[in-house]
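A single protein chain has been omitted; all remaining protein chains appear in their positions.
First chain written, first letter: the chains are A, B, C and D, and each begins at residue 1.
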Amino acid sequence: MSKLIYLVPLFPLIGFLVNGLGRKALSRSIVSIVGVGSVLASFVVSLLIFLEVKSPGFTPQVITFFDFIKTGKLQIPFAFQVDQLSSLFLLIITGVGTLIHLYSTAYMDEETAPDFARYFAYLNLFIFSMLLLVLGANYVIMFIGWEGVGLCSYLLIGFWFKNDAYNDAAKKAFVMNRIGDLGFLLAVFWMIARFGSTNFADVFAQAPGASAAVLTGITLLLFVGATGKSAQIPLFTWLPDAMAGPTPVSALIHAATMVTAGIYMIARSNVLYNLAPITQNIVAVIGLATALFAATIALKQNDIKKVLAYSTVSQLGYMFLGLGVGAYTGAIFHVMTHAFFKALLFLGAGSVIHAMHHEQDIRNMGGLKKYMPVTHITFLLACLAIAGIPPFSGFFSKDEILTAALLKSPVYYVFGVIGALMTAFYMFRLYALTFQGKFRGTHEQEHHLHESPKAMTIPLIVLAILSVAGGLIGIPEVLMKDAHRLQSFLAPVFAESQPGGETVSHLSHSTELILMFGVVAIILIVIVLAWRKFSNYTKTTETSTGFSSILENKWYVDEVYDAIISKPLRSFSKFLNNVVERLAIDGLVNGVGKAVQYGSRQLRLIQSGQVGSYILIMVVATVLFFIIQLFWKS
Amino acid sequence: MAEILFWLLTALTLMGALMVVFSKNPVHSVLWLILVFFAISGHYIMMNAQFLAIVNLIVYAGAIMVLFLFVIMLMNMNSDTEPQKNKWLKMAGAIAGGSLLLVLVAALKDTDIKTRSLSGAEGNIGLVQELGKVLFTDYVLPFEISSVLFLSAMVGAVVIGKKN
Amino acid sequence: MLSAFDNFPALLIWLPLIGGVIAFLLKNEGSVKTWALFSSIMTLIVMGVSLMYTEPKDYLLNQVSYIWLKDLGSSFGLMLDGMSRILCLLTAISFPLIFAATWNTHYKTPNAFYGLMLLTQCGLMGVFLATDALVFYFFWELALIPVYFLASRWGGEKRIQAAFKFFIYTFAGSLLLLIGILYIYLKTPNQSFSLVSFYNTTLTIQEQGWLFWLFFIAFAIKMPVFPFHTWQPDAYEQSTSAVTMVLSGIMVKMGVFALIRWLIPLFPDAVKSYDNIVIGLAVVGMIYASCIAMVQDDLKRLVAYSSIAHIGLMCAAVFTLDHEAMQGVMVQMFSHGINIIGLWIVVELIEQQTGVRKISELGGVAQKAPILAIMLVIIALANVALPLTNAFVGEFLMFSGLFRFNIWYAAVAGLSIILSAVYTLNMIKNVFYGNTNTLTETFREITVNQRVILAVIVVLVFMVGVYPGPMFQLVEQTTDVILKRISAK
Amino acid sequence: MPVNYYIFLSVALFCIGIAGVLTRRNAIVIFMCIELMLNAVNILLVAFSKMHHLAGLAADAGSRAGSEGQMFVFFIMVVAAAEVTVGLAIIVMMYRNIHSVDINFLNRLKH
Partner (left out) sequence: MNAIILSAIWGVVMMYTGVVTKKKSTPKVVAILGILLLITANWLEYAGLPFFNVHTGGMLAFTSFGLVFNLVAFTATLFYFLLSGSDMEDVGDNVADYFALIFFVLCGVSIATSFASLLMLFLGIEIMTIPLYILAASDKRNLKSNEAALKYFLMGTFSTGLMLMGIAFLYGASGTFYTEGLNLGFGSLTPMVMAGMVLLMISMAFKVSAAPFHFWTPDVYDGTPTVFTSFMATIVKAAAFIAFLRLFENAFGKMHSEWQLLIAIITALTLIIGNLTAVFQQSVKRMLAYSSIAQAGFMLLAVFALNNTGKQGLILYAAAYSLATIGVFAVLIKMKDYTFEGFNGLAKYQPLLAALLTIFLLSLAGIPLTAGFFAKYYMLVAALKNGQMFWLVIVGILSAAVSIYYYFRVIQAMYFKEGKDPEIHVSEGFKTILLVAALIIIILGIHPDWLLNLLNN
């Protein structure tokens, strides 16, 4: 079965080509069928592969198709790696992808036919790239997908390219990603230089022989790549802006899949990271800082998608925290559950936006629960999941990360919990403002409010089920013995970096339980507070001041970046262009020409026209020549 | 005796030359120049080059200088019409000439032949007979060729002088 | 033994030459254009056929010599090795593309224009094929003269000055080259200009030192490498598009090519002692040019500066003397040529319709011409070396080699990856996206012909980008031989 | 009389000629100064001729060594005569056109 692995990315690629090339010729329905069908086909194959991987006796396989680059000593095959980690991601990507494609057929129905096809082409291309990313058996193939998803993200954020703000957001996303990509590339170069190969197997096999400095360097550079793709400090600002794209895109790319590429990559490189403890700490600290930082911003956002975006950044921070503290399974687990509930949240938000005719400000919503029951329920479930209320999926995954963090350091744990509280607060603020209370929009909007079509609600329902039940594959040991099926499934991948069961056993079961339910209790209190506070929200015109205004303005990070990077770079470039280039370098070149002309003008004045002076110069020259000849040798 | 004569002629030559340069009136310059030629002819005779001495007088002092005189007369030149260079240029010219002299003297003061004497009337190569022999044997080619020179000078005089 | 293959190199030179002369004689604009296209396609066919012949084992033996100036020790020696093939192929592909892409442009005295274009092709082919230093120098200049006329006669208002600056700058450089060539020639044991005897001449370290700079400056001006680049933006801006394509697509490769064939193997010691300076210059130039490209408002100038940055990388990679990097350079020479010609074609298409090149005055073209926009996006992204496009392969290897040479050079040079994304996306955004204005309101979608031309480029972009294997095989031997020469010495 | 004397006499005469060329503006006078220079050369040649002749005689009583020097002087005179013809013709022509022989008037051609 794993021989058929090429089919997985092939289907979306075909979908992309068909929809892309035939964008003018194809009707909407065909586009939808091709778009959704290709991903669905992929999903089916992925499922088959997953089953094969899951079956006992399976060994990870590398399937090589051809040599992508083969020159000199360097050989980079175009090869796919089929193992537990990649097959799990295949499922997530194609699964969530299928749902979102389906959802999109309804969500994007306002677009003209060619744009509709273009949209699906992009989306399929994205799936293709993402699959390449997770399937690649070496860092170069991974990088192809890595850049590919960035490109698709760029294309989809700027999907409505008439709007310049969207274009700017798209550009920002791409450039920020590129900054990270540079780190990734440098890491790859370092691997080539040090290990002579980029194949996972070769690199991991040789890694223990490398010096700590090299490993720290490589892993840090890889992490720089991850901060770009997964929107961590300092490269996170693109993600909230990326909400400019169509909402399903936000769900698929900017929540469920692409942004988790960084986590996938680090999990994939767990062997390297385990050998570089300094990097691990940095990853943990950055992750935690991002989680808190983004959560604070999310508290005061009024755009429904912005809240979710910052929430995504924050959740990604948790995943990195998990990676940093060595809880690879936990991080992957959270990726999975997060894919479910965050996709659900976004799709729910999309449903709301669709119903509200592209109104995104939650202050203008309220009381939608009666108009959109399915959306309402599924959204609530997702909120509960993300807030970490048992037995919803978020609880299990987040708990696993927090537990691991506690083992590493109580400080991580405390801050992690604070973040979790904030998560609960802003999610229920969002929920309450949107669905509870009275409708605060215009009558026109109210008149048109309705539940979304089936194509949209079905994915919501499916995702809701997954959000609710998804956590059950990873029930912690303290609750049920040997019920963490994810851990046992992924164990071969992380085998080398798991120091066995010792760390887990450091914490007594009772402590763990107390902490677990203590946290849940506090979260519940926070939820109630938020619910009550925002259920009866009325619009005010007063502007916020002080700290809350700082939060509302996202800590002015964009402004700071603008002031310390963009603007200086631009002025520097202008300086180079206007001063260095024009005056110095070109001036020098032209100066040579001018000097020649000047010399010419002066020199020709010797030609005075007077015979007397000519002869005088001749005589003087004769005298000089005699002098030279007389004294030259002596 | 010969020495005294040498110095006398030398003094005459140089003084005449200087006067050629300094005379304001071109006519005087010509006359001084003729004097110089006579003195030079004297030198020639002292060096036993009688033929050249005579030719010098006939060709230079006689023909060429008379030509000069004619031209000057034709143009009615005198010291009043004589253009003068400004003082500085004159000075520069004199200095340049002087320094050339200085340099040449410096270069030549230590020649290996400087003490070889030219005294004595031995030898007869300077006589017409001898020179004529050489001229029409070994030097017949240059002699013929110089006719081309004269031809071209003649043509030139015609071309330039002829009225259009 | 003279096999059929032996005549291909000469044919590649004669075909354009004869074509050019005939073009001069034709009077009718249509027939001149048709003839030029036909002639260039013929050359392409010959090139294609010659690709099928394999390269003999010893690369220096793979040459054909025709007797020329026997007394001077010069013969009309040509060689079609891997590197030559890549560049001749680029030249052969480019000209039909250029002719086709500028089919609708009307030139005054078209016969002269196309004649000169074909003569340029002849010169370029000669440069890439020559194995005799004097022949090389001849073609080096021969490629320059027609381009000078092309750039001065057709183009923008300041074209005369720009072309003249270009000409005098490169000419001065090539005079230095001439001195260097002559010096080595006099040092060769048998007073010969042939590549073989140049290779076999031992030069002292001091000699290598200054000869290196004579050669390098000549090539650096041609490439151009910072700070010898100031002729380039002016020349690109002022020339007519077809000429700009030749200049940027192929001509700048002459410099890189010459570095590899005529500089590196000749002065191994000097290369090793000056590599840091040269790479430093190249890296500074990359960042410098990228920064300046960010603030350009003229499409042509933007592409020009981006080209300087890309060439800088090639120059740096050559001097790493790294096998993989060198391979990257070879492939990138081809890829960059294709990509930048593609970019110019798009610029030309825009200028044809709107009459402007100012980025700030354009906008919304994608609405009116989505296919053009798609093509441009693909080509532009290839230009910034997105994976699976042709430039990625080359740049990846070059950066990788640079990294092995020195981490910090690679890190600094890597910033250009980011900067290139910035200016490319800015350009795409401001020209293609956003709303239309009065200038672009009436923009029409490109015609079928134009689509085909751009499609050819896009196909090439992906062909090399996805499966670069054949390219590497083509040049592997050349790289091997050249690098072995250096390590041997 | 050592040959040295003649050398210095000749050089002095030569330099006076040069100084004359440099200090005067009248074309005719300048021309005369050039004639002075030529005569300086003539003296020198004759002196050397004599010197070489004496040396030749010392070796061989019938030697004609040195005659070439006098021949040369002869040819210099010939050439000088030709030059004077042409030169005076040019000067007269100029005089006919501008009624002056001042070389400073000749400055239309410059730079």
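Quick note on the criterion: a residue touches a chain if its C-beta (ideal position, glycine included) is under 8 Å from a C-beta of that chain, and two chains touch if they have at least 3 such contacts.
Predicted, not measured: the structure shown is a model, and the values here were computed from it.
Novice: Missing chain touches which shown chains?
Specialist: A, B, C, D
Novice: Of the listed residues C:F8, C:W35, C:F167 or C:F472, which contacts the missing chain in the full complex?
Specialist: Residue touching the absent chain, from the options given: C:F167.
Novice: Who touches the missing chain here, B:N25, B:Q50, B:N124 or B:S152?
Specialist: Candidates B:N25, B:Q50, B:N124 or B:S152; residue touching the omitted chain: B:S152.
Novice: List the subunit C residues touching the unshown chain?
Specialist: Residues of subunit C in contact with the hidden chain: 69-72, 137-138, 141-142, 145, 149, 152-153, 159-160, 164, 167-168, 171-172, 175-176, 178-179, 182-183, 185-186.
Novice: Just the residue numbers, please: which parts of subunit A touch the chain that's not shown?
Specialist: So the residues of subunit A touching the missing chain come out as 593, 596-597, 599-601, 603-604, 606-607, 609, 611, 614-615, 617-618, 621-622, 625-626, 628-630, 632-633.
Novice: At which residues does subunit D meet the chain that is not included here?
Specialist: Touching the missing chain: residues 3, 7, 10, 14, 17, 21, 27, 30-31, 34, 37-38, 40-41, 44-45, 47-49, 51-52, 55, 65-66, 68-69, 71-72, 75-76, 79, 82-83, 86-87, 89-91, 93-94, 97-98, 103, 106-110.
By our rule, only the chains that are shown with their structure count from here on.
Novice: After masking subunit A, report the chain groups that remain joined by touching.
Specialist: The remaining chains, counted without subunit A, group as follows: B, D | C.
Novice: Relative to subunit C, which chain has the most distant C-alpha mean position?
Specialist: Ranked by distance of C-alpha centres from subunit C, the top chain is B.
Novice: How many angstrom lie between the CA centroids of subunit A and subunit B, rounded to a whole number?
Specialist: From the centre of subunit A to the centre of subunit B is 102 Å.
Novice: Measuring from the mean C-alpha position of subunit B to the mean C-alpha position of subunit D, what distance in angstrom results?
Specialist: 5
Novice: Among the residues of subunit C, which ones contact at least 2 other chains?
Specialist: Subunit C, residues with two or more chain partners: not present.
Novice: By the touch rule stated above, which residues of subunit B touch at least two different other chains?
Specialist: Residues 85, 89, 92-93, 96-97, 100, 104 of subunit B each touch two or more of the other chains.
Novice: If two chains touch, include that pair; go through all of them.
Specialist: Contacting pairs: A-B, A-C, A-D, B-D.
Novice: Using the touch definition up top, name the residues of subunit C that touch subunit A in the complex.
Specialist: By the definition above, subunit C touches subunit A via 165, 168-169, 227, 229-231, 288, 291-292, 294-296, 323-324, 327, 364, 366-367, 370, 381, 386-388, 393, 396-397, 399-400, 403-404, 407, 410-411, 414-415, 417-418, 421-422, 425-426, 429, 432-435, 467-469, 472, 476, 479.
Novice: Touching residues of subunit B toward subunit D in the complex: what are they?
Specialist: Touch list, subunit B to subunit D: 2-3, 6, 10, 13-14, 17-18, 20-21, 26, 29-30, 33, 36-37, 40, 43-44, 46-49, 51-52, 55-56, 59-60, 63-64, 67-68, 71-72, 74-75, 77, 82-85, 89-90, 92-94, 96-98, 100-101, 104-105, 108, 111, 113-120, 122-123, 125-126, 130-131, 134-135, 139, 142, 146, 149-150, 152-154, 156-157, 160-161.
Novice: For a test of understanding, state which residues of subunit B touch subunit A in their complex under the given definition.
Specialist: Residue list for subunit B touching subunit A: 85, 89, 92-93, 96-97, 99-100, 103-104, 106-107.
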